[in-house]
Structure formats: structure tokens, C-alpha cells
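Taking it in order: structure first as C-alpha cells, then the write-up.
In this view, the complex is presented without one of its protein chains, the others remaining in place.
In order of appearance the chains are A and B, and numbering begins at 1 in each one.
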Amino acid sequence: MNLLTDPVGASHFMAVGAVMFVCGVVCMATKRNGLGILMGIELVINGANLNFVAFGSEFLRRNPDYALGVDGQLIALFVIVLAAAEAAVALAIALNYYNNRATIDVDRADELKG
Amino acid sequence: MGFHEQIDALIDDTQRSLALFGPELALCGTIILLLLCRLVIGDRLSSTLVAFAGTVVGLVAALFSWSQVAGTSQEAFTGMLVIDSFTIYFRIFLLAFAVLFVVFTWRSGIPDREDAADFYTLALGSLLGMCLMVAANHLLMVFMAFEMASVPSYVLAGILKGRRKSSEAALKFAVYGAGAAGIMLYGISLIAGVTGTVHLPSIGASLANTMAADPSSSVLWVLGLGGLMVMVGLAFKLSAVPFHFWAPDVFEGAAAEVGGFLSVASKAAAIALLVRVAIGFGFVQEASAWVDAEDQSVVQTTNGVDQTSIASASGETTSQIFIAARIQDGNSASGQNSQDVQTTGADHQQGTDQQDTDQQSGDQQGTDQQGADQQTELTQPDESQLSPEQQAAEAERLAEEARALGIAQRREAQEVANESLGPVRTYISYLVGFLAAITCTFGNMAAYGQSNIKRLLAYSTIAHAGYMMFAVAGAIPSIGTSTTLAQDHISALAVYVAVYLFMNFTAFAIIAFLRNQTGSEEISSYAGLIRTSPGLAVCFSLLLMSLIGLPPLAGFAAKLLVFSALADSGLWVLLIVGALNTVISLFYYLRVIKAMCLDVPEEGQQVAVFPIWKNIDGWFIFLLTLPVVVLGLFWGPLREWALAACSQLLS
Partner (left out) sequence: MDGHINWHSFYFLLFGLTACVFSVAVVLTGSIVRMAFYLTLCLGATAGLFFLAGAGFVGAMQLLIYVGGTLVLLIFGVMLTAQGPFVNMKTRAGEWVIGGAAGLMLLGLLLQAAFRVEEWRGPPEGVATATAENAPPGEIGIRMLGKPGDNGKAVGKESGYLLPFEIVSVHLLVVLIGSAYLARTKRRRRASDPAEST
């Protein structure tokens, strides 16, 4: 299909969400910096949010009866708030760790043998 | 419905919901009081007292609400939460745990003068999230409760903020936890997109709809993926393998008090949420109580008797489409029925027809009523032929019949729908069962080489999460055969959670008290404990033996119930894995008992002296060990209670 002339659907939004989600997961797995991991988590959450919003729209799927409607948008809003709260706490913990260790390299977090 | 009626209905619903929301409200109030008290008075005792008073009030409210919901499961806040006896059972245990936790931390002194208010705020905030987890009835609440329970506990893990180990534990916990939450959220978004609903009990109905239409639909594949991702989040909370990495590190790095909190309360809430999600997927529920309540308000606001009866007969939402597809036969029967009562007048006949068409088209309530309104206007002349009393009585009778018929049809459709969900239940059961088996085995294997008691208990916690998941894996497939049987199996889980609270929490309490004396959490530091403090050593040994599951202790009863549930549902593989694991776990628990009772302390090693009768700490331990022995001998009442708690899960 021609992406410039054909209308887009929820699938296309999901594809973008999937790319963001995968980038976030890879970020979490490969970055060794605590803040880098936090940024990966933000990507994951935004990928999911994009899905919610896309599923909420009645113009992006063949059967509009199954669209989430405003529910999708409301969930996305609450997720944004929860993500902000989570980021605040994670940052406070990372700074606390940095104060104690003078590094946020998670590879050096090895006092607890695991 | 006009604007004012809507507002009235909303206020009614909120008031009704708030009455069921007492324990959570008590927790919210305590959190705010803690904040204010610190500003005004500001010392440790006041914070502890406030926290204690608040949790006791919450516990009383939870106990009180047990009688309140007797018989019915109700949805609160327009469907956000479900308050049934299962919710309340878990809430009672969570709040009882909270009371014990406050007493315990007051004695063990981990939040010092400066931090007590923060510590209790975080703990109660986390508990609030756990209470919501148990009651979650909406996908947003699933995620939100998950976050509310997790985020404050990240900080709790790092409560000893000056210590490097503690801050490392907090960092690891936060990073893994946030990652798991993100993946879970993505899974939730897939599920919401596929099923087109975010209301947990409706997911089963939507799924049954899809399954009946096309059992090999590509949608199911996406749904399976979403389910897997949600399971990642739940497995993290349960510390199930392969998402258990955080548990040993966090338990070792955090204070023992926090370890107890995470291993008991957090796990209980997570397993309850797992049950809720699994039932949401694998079971089609009847129209919820909230819809009925709404219909009651409709009764008040409209004037025609038959209109309202139609509205309440067809005003169910949960599985409407599916029912519409499945009960064509039933509809023709209903048509005949109304033919019998045709003498009452044309409008009534048309009313029943109206109801039939409603069910066929799967129309929603608002349009029903509009249609019914028009109907009454059209047939006004006919009505005048009958006296008003006669007419009202006939309408009543007809409404009664239509309602009975509606309920019967709904029951039938529900059964058919539940049958078509069989593969879904098998999938859930295999997934949970597989995770449970590896979790259990790994936890027990890894516990061997541990020399730190908190690490050892962390792995033991992982293993016990496996046992609890066994019960879920056993219960879900039996929904297909009989709902009472499935409820019976889930009650085994409820018993296990209750027993686990006493076993594990007391074990952590002993660790904390011994740490305060010797400053060590190594198993070797317990050598010779039997001579210096025999009472404590006996209590600790009893707890460990109960954790193994040796008769006649409570752990044995709990394990017996779980295993018999497994045998009942024919999951012999899981049963064998569970039994083998119990044998494996024998050795590492016994190692601790041996260290206490047989080993001789090294030269110069400080051995704790902890008289069990002489101070509050000793009494605390004794009183908490007592239930472990008593429940092992007389577990009948607890079992009965758990059965009552699960009796409304599948209705």
C-alpha cells in the first residue's frame, strides 16, 4: 500500500509504538548508566501509551464499536502521571546511590552478590 | 437520563462505594495525619501511635465490611473496583499485617525518631496500593494499583539511606520494577485493544465472543502475547523465575523489616491480582451488581412500569453481543411465552417484542428506553381499555416473567460462553503452572549455598511464590468443570496466604530482633542460640519447620490443601514437582535449625540473649508463633472462612 495516499490505521500507530517499546527494552538491557535505563523505561511507557491512544480512536479501525473511545485517552493520561511519579522516585534513588558511591554505573553495583 | 438524574445517580453510587471503601479511606487518612502530626508534634512516638491507630481503624473497618457484603459481590466506583468476600478476606489480612508491622517496627526501632513519619507514610501508601490490587476490576486499576504498591516500596528498600548496600538494593529494585511495569503496561494496551474493553470481567465475555466466532482468530495470537507481557509484571511482583533477580539482592540490602513487608504483603496482593486477572480472562461473569443498581435508579426516574421492567430485563451489558449471537432459540421461546399472555393488551405484547429485538440487536440501554418510550406513546389508546390497577398488575407479572426468562437465558448463555473459553483457561493454567514449577525448583535449589539468613529467606520466598502459583494453576482449568470446585481450589490459596503471613513475617521479626542484639544476619551467628535463649530457638525452629511443611504445623495444612487441589484437577506433573521440592527444601531449613541447636559458637562470638517471657518483643514472637501451631492442628475454621471468601469469585 502507498503510505502517502492510503489512510492509516491503528496498526501503523502500533508499529511506531513497537519500535519505541523495543528501543526502550534494548536501552534497559544494554545501558549501564542508571539514568540511561530510566530513559529506556520512558520509551517503553510511551510506546504503550501510543497503543492506548490509537486503540481509543474510532477512525483507526474497521469496526469502531470495538474502539476504546475516551477510555483509551484517560488511561494514557493517568499513565503519564504515574510515569512522572515513578521517574521522580527512581531519580531520587539514583541520586542517593550516587551520593553513596560517586557513580551511577550499575555494573559497579556488586556489593550484593547476585 | 437528564443531567440532574445523572448527577444524582453518580452521588448515590459514590456514597455506596465509599461505604465499602472504609479500610482504604482509613489508610489515606492516616497518611495525611502522619504528615500533619510531624509538622505539629514531630517525634517518633507520635508517628508510630498515629500509624498504629490508623491501621487498627482500617482493620476494624475491614472486619466490619465482611458482614456488609455477605451474599453479593458489588462493583464500586462505577466498576473500577469489585468488592466481594475475596477482596475483604485479603484486605483483612493486609490490614492485620499492617497492624503487626507497625508494632514490630516500633519494637525493632528501624525507623528512628527522624524517619518514622516517612517510613510509615511509605509503608501505608504501599499497602493502600496492595488493597487496590486485590480489588482491581479495571485494567487501569490493575496498573495503577501495581504502581502504587511498587513505587513506595522502592524507597522502603532504600530506607537506610546512608548505607551503600541499602541504596544499591533500592536502585536495583527500582530499575527492575519500573522495567517490569512498563512491559506490563504494553501488555495491558494490547489486551485492551484486542478485546475493546478495559473492564476486567467484560474481557472474558469479549474473548468468548471471539472464540465462538473463530477459534483460530489471529486476534488470539496478539492476546496471548499481551497476556504473556502482563504475566511479566505479575511474575516480578511475585518474584517468580525468571523475574526474581531483584529478590535476593533487595532482601539482603534492605532492612529485615522491609524484607518482611515485601515478602508477605506484596506477595499476597500480587497473588490475589493474579487470581483476578486469570478469572477475568477465563470466565464470563453475569451482569454486574452495578448495572442492577443503575436500573434501580432508572425505576425511580421513569414513570411507566413496563418500561422499567424492560430496561432491567435487557439492561445487562457484560456479555450482550455474545448472548445475542447464541440465544436465537431462546428468543423464539420467549416469543411464544408472550403469546400466552397476549390477552393483557397489545402494548404488553409489543413490550416483550421490544425486549426481544433489544436482545437480538445487542442494543444498549439508552436506546432501549427511547424505543420503549415511543412504544408507550403509540399504544396509548389500547391501554385506556383496561383499568389502571389491572394494567399495573399485569405489567408487574409480565415484567416478572420477562426477568425470570432473561435470567435463565443469561445463565444458559453464560454457560455456553464459559465452555468456549476452555482453551484460554488451558493456556493460563499451563503458563502459570510452568512458571510455578521452575520458580519453586529454582528457589529451593538456590537457597542451598546461602550463608546470609535474609538471602536464604529470599529464596525461600521465591519458592513459596511457586507453591502459591500452583494453586492458581490448579484452580483455573477446573472452572470449566464446576465453578464450586474452582472456588474450592482457590480457597486453598487463600488458606496458604493466611498461614504464610504468620510463618514468614514472624521469621523476619526474629531476624530483626537478633540483628539488634548481635549486629549480624549470618546463619553462623545463630550458633548456640538454644542455650542462651531456648524459647526463641524453639519458636524459630517451629516456624522453619512450618515453612518446610512438616506436620502438625500450619504450613503442612496449607501445602496439603494446595496439593490436593492439584491432584483434583489432574495436574500430576505439578504435584510431583511440588512434592519433590518439599523434600529438597527440607535440608536448607534444617541447616538453620542445626546451627541454632547443635553448633557451638566460636571463641569470642557474641550470642544473642533473648528471653521469650520477659519483654514485649518475646511475647510478640510467641503470640505470632502460636497461630502457626494452632492452625496446624485446627485448620477447619480457617478453611471454612477461606471457602466463604472465595464463594463469590465465580458467579
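Definition applied: a residue touches a chain if its C-beta (ideal position, glycine included) is under 8 Å from a C-beta of that chain, and two chains touch if they have at least 3 such contacts.
Keep in mind it's a predicted model, so treat the numbers as computed, not measured.
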Given B:Gly109, B:Pro215, B:Pro242 or B:Pro423, the one touching the chain that is not displayed: B:Gly109
Given B:Gly22, B:Pro152 or B:Gly233, the one touching the chain that is not displayed: B:Pro152
Sole residue of B:Pro215, B:Pro242, B:Gly449 or B:Gly519 that reaches the chain not shown, by the stated touch rule: B:Gly519
Absent chain, residues of subunit A that touch it: 2-27, 29-33, 35-36, 38-40, 42-43, 46, 49-50, 53-54, 56-67, 69-74, 76-78, 80-85, 87-89, 91-96, 98-99, 102-105
Interface with the unshown chain - residue positions in subunit B: 6, 10, 13-14, 17, 24, 28, 31-32, 35, 76-81, 108-110, 112, 114-115, 118, 121-122, 124-126, 128-129, 132, 138, 140-141, 144, 147-148, 151-152, 154-155, 158, 160-163, 165, 190, 193-199, 202-203, 205-206, 209, 218-219, 221-222, 225, 255, 288, 290-291, 317-321, 362, 364-366, 515-516, 519-521
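The working rule: only the chains that are shown with their structure count from here on.
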Distance from the mean Cα position of subunit B to that of subunit A, given in whole angstrom: 26
Residues on subunit B engaged by subunit A in the complex (per definition of touch): 139-140, 143-144, 147, 151-152, 154-155, 158, 161-165, 167-172, 174-175, 178-179, 181-183, 185-186, 188-190, 192-193, 196-198, 245, 248-249, 252-253
List of subunit A residues in touch with subunit B within their complex: 10, 14, 17, 21, 24-25, 28, 34, 37-38, 40-41, 44-45, 47-49, 51-52, 54-55, 65-68, 71-72, 74-75, 78-79, 82, 85-86, 89-90, 92-94, 96-97, 99-101, 106, 109, 111-112, 114
